[in-house]
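We show some of the complex, not the whole, and keep each chain where it was.
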């Protein structure tokens, strides 16, 4: 992993020059392979559920993305690796033609993992040649998008591998369990207040950001307070033992219908064994860590928990204002913990766990900002067409690549989805 | 219909005194019966689809609402009409116990329509006795809620009757077709601009409003413009003939999946007969009126149309600010047109059709206002628990009872739903 150090030590915003871009590109490309390394070809091929994709597919799709949006358009002498791959590895770009249906990504035993690695090498070589010669601003822009796109898929890869291993009767571990610290107890939750007023939110466009973070614009906020840390597994057990999953009045109507239809009794990946709770993780089945943040809960559950607690979820703008001066770092992928960890104790006068551990569900529906315009061309499909029926999550998780997130970053999922590393931070009115 | 005149002539806000409340109550209760009058007992009993309810159920449920939330709590000598009705006619109040599942409301051949009418008479008598004696403020408040609740169900009754008759191979007419005016042509769309700034939205609570319209709060708006009238059927045909239902790039991802799964090719209730389009309405099958507003479209369709037109849908706050000084009247239930009508021509310097004809889809997800708190008790389930995955509609429709809506009124439905009288008004950035 030594070769990735530069990337993690040198965040994107401070690097400059073409060499830096190429280094970041190759570091990112390499990290994907490193993440896939513990897997067998079989592990890499299976699709555990419709929402998740095989690792092999992620490796190929991110490569197709560079091939399609960078090399085909800007590398004149580029030879397409295999014309048939566009059908296999296009995710959802209608502009780019027909594609393998999402729930059938797991039917692709061919091309083999080996051939996908050859595809990556082919594309990496071409990218390296392209970027070594001073790239145009457009090439640099598209490469930057490709890097950020691949980082998103790195997170999804780990998320989907967990889904795969959780579906196995063997509960295999993706990585060896780390030496475990003595169990800790979480500090009592404390609150940090923020004044209301007219505040500016969204990204200013001076460095890389997704279209959905823009334009920057003003919003009115009421005074509010945020909990200083994420809700823990121990607190979630309190919700459960108080009948949380059995009291309809705690739930949104759609949420309650989902609880009943799906038989939810706990967060995803929790297992009751005799009288103790275990949790499936990338380190296999572990005893539930009561001080660690709860994770793999849906929006419905996050919202019900908040109601049970007499609080609410923050809006995405409250979260952003609270986060805007914090360094966007924490227990993210670089730490290789690969699971949410207890908050550092003894520092409850500031917000903890804002970046890393678990994405934080917000009360905000995923919607365009005032004046939002998707980019021209196929990349215009990247974010805009998903702006309905989903909720925004803020922060980052334990499997988010280092440096990928920022205070304005908007992640989004449907309110019933649980396989993401998503947790809960509470908010309340203040003053 | 003479007996309803007082109600329609005298809007709620200007009435005062207990007698006025009782008169409004009885007028509302009577209107429900009047709306059901053209139906046979069989018509009143059938549930045409899961989203819709039988007329008989609406008549009984609104009665159960008064019985449960007014009479049981505040009329000491009240004798419950039939204890079994709570199971049948509770809609979704978890606090009030188990209930007939929504998709099974059409299995209730018993109680008969006749017995439901007796139920109504029993409850009306008790309400009249209660309100004749000077009611407490709490009784008056609950009665007002009951009136507004029943008005909502009057709209649903007509909406659901249309769904029922549209499902019949006979396409029966609910009312005789009115004398038809000569076909008109819609004015070209024109635009009215509104300045940006910090604006106050939401209801001030000084007269009746739902909890979801409150609290009043400030928002920041950018300058915007609204189309002066609703989109017409003729304009929708333009979208269709330009391949609107066949171009994925016009659609939200969820919308496109719905178009393909459901085979949508036109708005709901449109039928192609030979080379002409007809539309099922409460007056039976009619030739499509090109100048009339398009109706029975989903949010997905409204959004795709706006994208096709190079415009967008308004946010709910843009709409509210534009509407806040307009009289909340138009082609609503009192006109008995029961279908959207062409806008009056020649007045394009002001907003037309803001109240009446068709509810207007907004770009705003249905969410709580800052500081929103649902009421205590079972009525707290009225609005709050639906605040996820739905979109706000503003205005009123041709089947909204007169005086029921207002500039701050928030209607809400799921983005795929089409059986409501919902149409489209475009917006754009301004200045």
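As written, the chain order gives the labels A and B, with residue 1 at the start of each chain.
Basically, contacts are C-beta pairs under 8 Å (C-beta built on N, C-alpha and C of every residue); 3 or more make two chains touch, one makes a residue touch a chain.
Computed from a predicted model, the values in this text were never measured in an experiment.
Within the whole complex of this structure, the shared sequence is present as 4 copies, and 2 of these are drawn in position.
Throughout what follows, only the chains that are shown with their structure count from here on.
Seen as a C-alpha superposition, chain A sits on chain B after a turn of 180°, to the nearest 5. In whole angstrom, the spacing between the mean C-alpha positions of chain A and chain B is 39. Residues 92, 94-95, 198, 217-222, 248-249, 251-256, 299-300, 303, 363-365, 367-368, 370-371, 381, 385-389, 391, 415, 429 of chain B are the ones touching chain A in the complex.
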